[in-house]
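Provided herewith is a single structure, encoded as structure tokens, for subsequent inquiry.
This view holds just a subset of the chains, kept in their places.
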């Protein structure tokens, strides 16, 4: 059977998906063991034992000074910032993207601006960002928003602009005003794409969060990574990165699930 | 009746390809105009002009004496050649949509009693097009003919002043097509709609319309086939059903012999 | 001062920024141990101690007016806020680097071998200054090496790459890098004692309008320093807490403290501030900075920026003084007048 036509069941897909990840893990272990055999004090590719040792204190023991479980406090702080940043970006992508994609005059006026903002690397303007938003939580959330919202806006606007012209015409012949068109025709059809855009933005969002936490923070996953980076403590960095990957993968799955729930029509009727 | 809709020297060109040329037409209010012609002649393009989706390259179109804005509104309903229903709405919601837009300006949604009334109206219409059993399907779950019927129901429920139909019954089997003919004739006479219908079924064109337009190229340059566009080559008023009067819709059995007698006329026209 | 509108009205809330460095760890510790609150309450003010993970950004934010005070090295105080026209007062001279900054080479322990190599360092920083002094001591010129700007947070990782053969860094990264196989320290700040000073600077106008801020900060500092110097359990606990705040182990932290010359007693700091050698050091730093273009395009000579020292001595343009070494608050601590 040709490969295009093979359908893979849910469980099979899961099993097959795990294989390359396991292979990568094994590869890592071999490399790490090798380096370790040469130099037992190697810090760059620590063995699992070292990682577990390093993480135990962070995960299970209260920090004496602050009385917090650092790992969990880091996670919570980062997720809050990330969640807020993504929520604001999503909301603005929806509002601006819809208007931009649907209304040619708005697109003509602000399209160029959005493109411009999208291509300006926000980390080059960090000093200004921190001056504008202070050194607190606002600046971190703002960096995420400035970093991913323009991309999401452009993506949603592009998708809205590609809606079949017949549908827009049709809705108008059925008496829809611009507002109703937006609310009832464009918005629901843009939702799956919006969720897709959020999924694609998760990676960049983490990058910006970590950059923000690297500069000014006293808690957060990115803060911890940058803190111990000075000591090349990969035994802490790697578990933290793995944890970030797990969190992001779970968020990705949740978003897929949401999209299926909310827009069943877009995901094909299942047999 | 004075000219309700009139086209004056209208041309449609795509690049150097002339599609329609020198179209001059006056359509009276309440007319049922059938448009026939070979594939690619420009029938759909003509409908798009009247709909306001496209503007003519040259010439003017007036409605009630006022130049037509290149914009659609609820005065003009349409059933496109390719069934175009909203993929994210169920059959029922697709049909109710037009009513909701009209009755709920701000949120475009009805609730409570007014929603129930709208649903009842929609269900009646869906029953009439034979979709009474499929209220909660999404378009992707329906057959081609079912989608086309949904598009018809969607347009008819708004009772627009001008109804533009582009091969509306093309994908339907004879039985259902018959029902549709009756439905459209009834609505046309009850609400004195003005209808413009493109069809390939000549029997249908003559049975339903009270005026039949034939679009075709009037001359053809074999070396530059795109040089000349189509225009109205025949314009036949059918006096028998002149006024959108009572229930004079023909029984579908009358169609056959009509077709016989006309197929000769049509064959004269040089197909592109 | 140059900006009369800025002559801040008295206020009660202040923000002080710090970044991770052995000599500055007393600040977050004092915050957590309640020492900050104790002194702030005594003077009826509120002091917020904010961590800025990125050293450069912390100084930038001070220059931009987001912070009222910041921990900074003497050279950076001169070239960033002062050169930027911000009137800055060095309130506390906390320590000097006595080996906390170092030049590392791989595969050789001879400084002269650095000639012709690529050197990774944070350009235009105290590392750059240290490199200049190192080259000078070996009879080499700046043009004999090629510098690669490397972020301070990443320099430890970068040094593990075979591409990198020479680097200049400060602690705690320096300690990590020294452990790399084949690395040896060929020059360090211990060779130029007293030249790299770690300060707490505050905005001059703010300090003038709120002398209580100066008093509270000095009070906090010396109480904490004296606590951490104690060779008993309490002192060890304080140092362990600071190590943790710096993300490292107590042993590593002790090692870093060993290369930091802390002015434990306020008298020592006052002496350092009033000593003539400070002017000499700052002259050297200033000349280096000017040669490297750190005063900005506008500066036409090394005298473009004015500095004021205890006893009315000045250096550079006396009409444009933007960096002031003020020993008066440390003196109050020495006199027990807080």
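Per-chain numbering from 1; labels A, B and C assigned in written order.
Convention: a residue touches a chain if its C-beta (ideal position, glycine included) is under 8 Å from a C-beta of that chain, and two chains touch if they have at least 3 such contacts.
The shown structure was predicted, so the numbers you read here are calculated from the model rather than taken from an experiment.
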Per-kind copy numbers - full assembly in this file: A x2, B x2, C x1
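We take it that only the chains that are shown with their structure count from here on.
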Centre-to-centre distance between subunit C and subunit B (centres being mean Cα positions), rounded to whole Å: 82
Computed distance of Cα centres, subunit C from subunit A, in Å: 37
Interchain centroid distance [CA atoms averaged], subunit A/subunit B, Å: 48
Junction residues of subunit A, two or more chains touched: none
Multi-chain contact sites of subunit B, meaning residues that touch two or more partners: none
Interfacial residue positions of subunit A with respect to subunit C in the complex: 39, 41, 43-44, 63-66, 126-127, 130-131, 134-135, 213-218, 223-224, 226-233
In the complex, subunit A residues that touch subunit B: 164-167, 169-177, 179-180, 183-185, 188-189, 263-266, 268-269
Residue ranges of subunit C in contact with subunit A within the complex: 17, 20, 32, 50-54, 57-58, 60-61, 64, 66-67, 153-154, 156-157, 160, 172-173, 176, 179, 181, 241, 244-245, 247-248, 252
